[in-house]
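Removed: one protein chain of the complex. Kept in place: all other protein chains.
Which chain is which? They are A, B and C, in the order written, and residues in each are numbered from 1.
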Amino acid sequence: MSDERVLVKVEHLKKYFDTPRGKLHAVDDVSFEIRKGTTLGVVGESGCGKSTLGRAVLGMNPATEGHVRYNGKDITHQSHREFKESRRQMQMIFQDPYSSIDPKKTVSEIIAEPLKIQKIYKSRKDLDARVIELMEMVGLDLIYMNTYPHELDGGRRQRIGIARALALKPEFIVCDEPVSALDVSIQAQILNMMMDFQDELHLTYMFITHDLSVVKHISDEIMVLYLGTVVERAPSDELFEHPTHPYTKALLDAIPVPELSYHGVEPQLLKGEVTSPINPPQGCRFAKRCPYVTKACTENMQELREISPNHFVACCQFGK
Amino acid sequence: MNVQTMKKRGQFAEVWGRLRKNKLAMISLSVLLLICMAAIFADLIANYNNIVIKQNGAERLMAPCAQHWFGTDEFGRDIFARIIHGARMALLMGFGATIISVAAGLILACVASYFGGVVDMVIMRVMDVLNSVPALVISLAICSGLGAGTWQLIVALSVAGIPIHTRMIRSNALGVMGNEYIEAAKSQGASTASVIFSHMVPNIASIIIIQITSTVATNILMGATLSFIGLGVKPPRPEWGLMLSSGTDYMLKNPHMVIFPGIAIILTALSVNTFGDCLRDAFDPKLKGKA
Amino acid sequence: MAKYIIKRIILMPVTLLLAALFIFMMVSISKTDPVLNMLPQEYTQEQYDALEHELGLDQPMLVQYVKWIGHAFTGDFGTSYSTRNSVWNEIGFRIPTSAVLSLVTTVLIVIIGTVLGILCAVHQYSWIDNVINVFSKMLSAIPNFWIAMIFMLVFAMKMRVFPMFGTGTVLHWVLPVITLALPGLAGHVRITRSSMLDCIRQDYIRTARSKGEKESVVIYREALKNAMMPLITMTGNRFAMTIGSAVVVERVFALPGLGTKVLDAINAMDVPVILACTTVLCAIYIVVMLIVDLAYMFVDPRVKGRFVKAKKNKVAA
Partner (left out) sequence: MGEKLLEIKDLSVRYTTDGVIAHAVNHVNLELDKGEILGIVGETGAGKTTTALGILNLLPRYTAQTDGEILFNGVNVLRASEKEMQKIRGEHISMIFQDPMTSLNPVYTVGDQIGRVVKIHNKEKGKEFVEQRVDEILNLVGIPAERKVEYPFNFSGGMKQRIMIAIALACNPELLIADEPTTALDVTIQAQVISMMRSLQRELGTAVILITHDLGLVANFCDKVAVMYSGEIIESGAIEQIFDSTNPHHPYVVGLFGSIPKITRKTKRLTPIEGLMPNPASLPEGCKFHPRCPYCMDICKTEEPEAVIVNDHLIKCHRCVRKEEA
């Protein structure tokens, strides 16, 4: 945990959506910090609000409540001009390589788009030089400069997405499940490349995924989300060695490990399914499925308590 | 530094490549071009004033013969010349009305799908109301309001087409808006206009082109129908529907007055329809795949 | 469930009112002044003003519309300019003719079109598919007034199998219904075919086959019911097109329907009759659209489910 300055600080971020059946609590009172040059892994199952959180931090859909500070400056509610200005520092990599690339544009046009919007390069020659430099950085053969995305496979399309994100030389990148849609071997190539970029360009990542083995590999600190709330946050090794929150334990236990010793092992199963985020009940969101549920759990919201250095848990059973 | 890159084959070049291989597409395209040629060079083939309009009683109701390939009508005017000039009117109605209604539909759909919320709801409710009036009834109302005439007819056809196009383009635009590359463009701080025009329109272009070809045929038929019931083009201007309506009285003894204009309409509409189908297959070939 | 039905039923007259407003605006912007051609050649300004006041044309358009709609609901569509007697007498007896012609034709189109469409989809790329495809392409390119003329020429005039004009016996209806149905049939077959093909390519068809179902059961039970969904809404649009072209077919066969009346009224610029005919045509269409909507709601479990489930949840919670 390098003690660099804090780059991104999020305080009590809330994001609610109005639906015909009530108020959907996508993100509910989430606070965290990301230090420069480190990677915060955000992990959780579908419907836990991790993607909404990522987009709210970038200011793409403004938060209902709470603040997001970047380098100390509050960027929660920005005008279109300020938002455009801050794109030079903050970028995003998307999940689906087939839907996040415009099929009607060539590879070079896609990569050059952020540069054109920010009008960085006057002459076309400089623009092309920068695009070529980016393509070489992400390992894309220059022969593909004028081809259309539908001729390329998932791995190469994701490299285009990464090149586009690096175009403006950002400091902070939110990666929304960048490798989930890829095959295992391609996934490993992309993960290695992203970690190389972090070292060379001193990038800061907010890495969102549902795959726990990937998040452990790439992140320095991991935050586990359940139904819009943070249930546990800790350095990655610490989290895997001492998982404390019941949901984190169940999550880690459920991952199939490719080793002989795990053959036929019955994981500790959770009962039932994720409850609805619309008008959620008071108290801990995990209460309905938690094996250790007590009356206290269902009364008040659980705050994050520090049970060991940098290891926070939101559960009344622990950290009294 | 010349970078050896694949030739920049635009999507339209690819589509044209597939079209060229399709025999049916080439036939229908050549028929269509023939009709366009006829429309453009109509004045050269038959002078408008002295052949197309001038009445000459002597040669009244002649059957098709060497001098008049398609025979003459009740005022002795050469039907072949009138059909050639009629082609100009048919294409004007077909393409003119379609372009207007598709353009209006595109603008309304883009505005509705991009802003969404109240704007979308209002536009859609207006379209629902327009849609609850059968297309021909809309045209009847407009023709009775604006009176008969060429541009009135085009306005009637366009307004009748707007609800369908708006609804169709909007559903496709919403489909495109759901993609992440739109969100990616917004996340770069791209302006509203650039998101719509540089990202959304190219992606719905193929659907719009397919829609244009299918509507052109419908408008040609509708235009002829309106002229047939006397609400479209005013005589003496040559128009296929009008020729058919005046031909009904002499149909029994001189069927040629009814046959040739009918064939002209069918040929035009068929070639446009066929070309439109081939175009749709060329745009997304996988739709044609085997079951 | 009831909430959904009531919502649709309330929505219907509102749509009709707005549609009638649209038609009223379109028709009343006409340049020809009806008052003029009702007066004798030379007329004094007072006579002009008196007649104009009598017809209520001096008030602003919106007020005229409200007055007209108020009367229309009670069935009084005002007096016809050309025949001076009440519009209802002019058009009342014509409504069944138009309605029956359009409804019978639409039902015919839907039944035959669906059967042919399914045949094409099931035997894709076979000779049946190609033959029907060619025919439907041809038919959708032929204007129905031309078919009407040719049929009348061949069957009525030359072969004298069917009567040429008017109504009465069933024979009178055969030619108009056929000529009205053919172009619509072409469109309906193509839509049914593509809807069936979409359903046949779905994953649940593969699941059905993996259960060991016979191919015929897979097609006619699993795929067909899903393909029917969009067809029900298409029936509504088909009915709209049929009403439109019925106006023309009535003209060719001189059937005493709303179509012929509205065309004569337009030539004579008889505004009340035009308004009455077009609004009634709209009313027929909107009522049928309501029926189609409700039918769709009963057939599609998802729509019905949304309301049934809501009730059940209350019970369960």
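Operating definition for what follows: a residue touches a chain if its C-beta (ideal position, glycine included) is under 8 Å from a C-beta of that chain, and two chains touch if they have at least 3 such contacts.
For clarity, every value in this text was computed on a predicted model and none was experimentally measured.
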Review point. Pick from A:17, A:98, A:121 or A:240: which residue touches the chain that isn't shown?
Key: A:240
Check your understanding: Touching the left-out chain: which of C:208, C:243, C:258 or C:288?
Key -> C:208
Point to revise | Residue, one of A:251, A:284, A:297 or A:313, that touches the chain absent here | key: A:251
**Study point:** Residue numbers in chain A that touch the chain omitted from display
**Key:** 45-46, 153, 155, 183-189, 191-192, 195, 210, 212-214, 216-218, 237, 240, 250-260, 262-267, 269-270, 273-274
Point to revise | Footprint left on chain C by the chain that the document does not show | key: 202-204, 206-215, 222, 225-226, 229, 300-302, 305, 309
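One rule holds in what follows: only the chains that are shown with their structure count from here on.
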Review point. If you average the C-alpha positions per chain, which one ends up nearest the average over all of them?
Key: B
Exercise for review: Between chain B and chain C, tell me the centre distance in angstrom, where each centre is the average of that chain's C-alpha atoms.
Suggested key: 23
Review point. Between chain A and chain B, what is the separation of their C-alpha centroids in Å?
Key: 50
Review point. So how far apart, in whole Å, are chain A and chain C when each is placed at the average of its C-alpha atoms?
Key: 54
Review point. Contact residues on chain B for chain A in the complex?
Key: 3-8, 11, 179-181, 183-190, 194, 199, 202-203, 205
Review point. In the complex formed with chain B, which residues of chain C make contact?
Key: 15-16, 18-19, 22-23, 26-32, 124-125, 137-138, 140-146, 149-150, 152-153, 157, 197, 200-201, 240-241, 243-245, 247-248, 251-252, 262-263, 266-267, 269, 274, 278, 281-282, 285-286, 289
Point to revise | chain A - residues contacting chain B, complex | key: 58, 60, 80, 83-85, 87, 91-92, 94-96, 99-106, 113-114, 117-118, 132, 142-148, 161, 164
